[in-house]
Each structure stands twice: as C-alpha cells, then as structure tokens.
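Let me begin by handing over the structure; questions about it come next.
One protein chain omitted, others in place.
And then subunit A:
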C-alpha cells in the first residue's frame, strides 16, 4: 500500500520532471539510449524498479541489466557485450578497470556485510560468548571466536544450555560459494583478516597459510549456492531450520525492512560481524553513456533516495538515516570495526587456494562415477 502511494507520487513527480526535461532539451527528439550492463544479482531489484527506470529515462537513458557473480564478471563474462560492469566490490572493479584500461569508475553506494539470524540463535550465541552488544545500539558477532568454534567442529546441540536449537549439525554461518559469489568473497576478506593475525593479507607469501585456516568455514558447509539472493531467500522463507544464520549484505535485510512487506518477522535479528568489511558497489563504464549512468547514480538526488530505499548507503547519509529512523530499523549508525578487503590479486589467490582444497578433498575415484 505504502509502496503504491510512493509509486504514484514518483510518477507525478516524474511527469513534472519529464515536462521540464522536454522543455529544456528540445533537440533531443529520439527515444532513450539503451545502455546494457552486467551487475551483481543483489542490485537487480533496484534496476528493475519502475521508479529507477523512469529516473534514467528522464535523462534519456534506458538501463538494461543482466546478473552474474562479481567474480564471474571480473573473469568469465564477455564484457564486450556490455556498456558497463557493476560488480559488488572494489577488488573486482579494480581488476576490470585495469583490464579494460578505464580511467574513471563510480562507487555510488556501499553496504557493510552483516549476519541475519533469529532471536533464539542470537541468545544462544550470546551465552556462548560469540555475540555481544557493541554499545552503539547494535549487536556484533565476534568472528575470531566464531572461527575458534568452527575449528573445534562444534555442533549446535553441544553448545552449553542449548534447548532452543538442538540441531545435530555444525555451527556454521551459511554463505554463498566463495568460488562464484562476491558476498562470500567479502566474508573471506573478513575471515582472512582474522586468520592473518588481525591484519589484511598484503603479501602472496601469506596466502597459503591463511587460506588453509579459513577454508573450513566454507568447505564444511557442504553445498553452497552461487548467488547472494538464494540463501537470504531461504532465511526469509524456510527459517532457522535451514539457515540459522546467514552472511548477507546489510542492504538485503534493510530493503525488506524499508519495504514493510512483512517478510522480516519479529524474531529475526540483524547482527554485524566484528570486524566487517564494506562492499563497495563500483560501476566500471566502457562508454560515455555508461559513465553518465555512473554519474547519475552517484549524484542524482532522486536515484540516491531510491538506492537508500533498497537499503544501500550512499554519499547522502541523511536519506539512509531518515529511513532507518522511520522504520526503526536495526541498522548500525556508525560501524567502528571495519577493515579493508585484500587487493584483487590476493583475494583471488585465497580463492584459488580454497578452490584447490575443494578438489583435493577427493576420495579415491569411486567405481561408479567417471
């Protein structure tokens, strides 16, 4: 209901702007120019929003997007088919920027990595010493302590005093597949920092040892899904049985809160890992029109406001803060414990090492399988 009023308002506003634009640019008689980009899946709802499409059209642009994992965008996707790439992190964008010799990139919005869980689980983890209050109005998950627990192969039903979630499975944060998905790569940035003695991995020599230490938090989960939307969907729909806690972009959770669609139920909780990293969604343009898309996303007040509604933090903190206040969203105002991700090269080195561990876990070839 709220949303439809919003849409109606936006349409009215939009109509006014269209008139202004048309009056202002009488020479622009052709239709909007189509600009096709490849983006991380978590931004697709934003680009599909009719209000966002209308905002671009007022500037003579029609933006079409395909989705792919950020790592795929940097390595596998045929970028010649696209006018821009918009991966979800800076390291991937840096790689594309270098490969394609692009001068200017745009980082119009960012989102810290967060953990979505449930009240009984959060309580359990608090008792176990993994979750604590930050003193800033939000709760944090201590990643170092969490990794200790994983290293001991702790099961939920072995946590002391656990009657709320006596599952006979390992205490493991659900993530996506680190080999394909950016949100898992951001989680790797966090865990590698902790495993490297509270320091960003900055040398190739550090990579093998750190990869060995962090690999269990990925491998022991078993099968992981390839896109960031899927495990969060499971969390929302199937609840704690499948996904007691999941690594997400803060924006995924907040966009649901801001939309007020009832998908965030009272027992759901948003925590922040400590440390966390910021996922800086960075647009790499290959054409002047695509650069205009990047510029508008960064500077256009309307697009910035819309981005905030999708839970992204932008260069305009007020739009975000207003929404948080309005919806009493459990978002952290100032995150203190934020670390930088490793460079693309080192992140890639860590992933390649973990990839090899996936393969080397092979048992002797079974007779049935080729």
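Note that a residue touches a chain if its C-beta (ideal position, glycine included) is under 8 Å from a C-beta of that chain, and two chains touch if they have at least 3 such contacts; residues count from 1.
Note that contacts and distances are computed from a predicted model.
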Omitted chain (choose from "Ferrous iron transport protein B", "VWA domain-containing protein", "ABC transporter permease" or "2-oxoisovalerate dehydrogenase subunit alpha") - UniProt protein name: "VWA domain-containing protein"
Per the touch definition above, residue among A:151, A:167, A:209 or A:352 touching the missing chain: A:167
Option touching the unshown chain, where A:104, A:136 or A:153 are the choices: A:153
In subunit A, positions touching the absent partner: 41, 66-68, 76, 153, 155, 167-170, 172, 177, 179-180, 219-227, 230, 233, 236-243, 256, 261-263, 358, 361-370
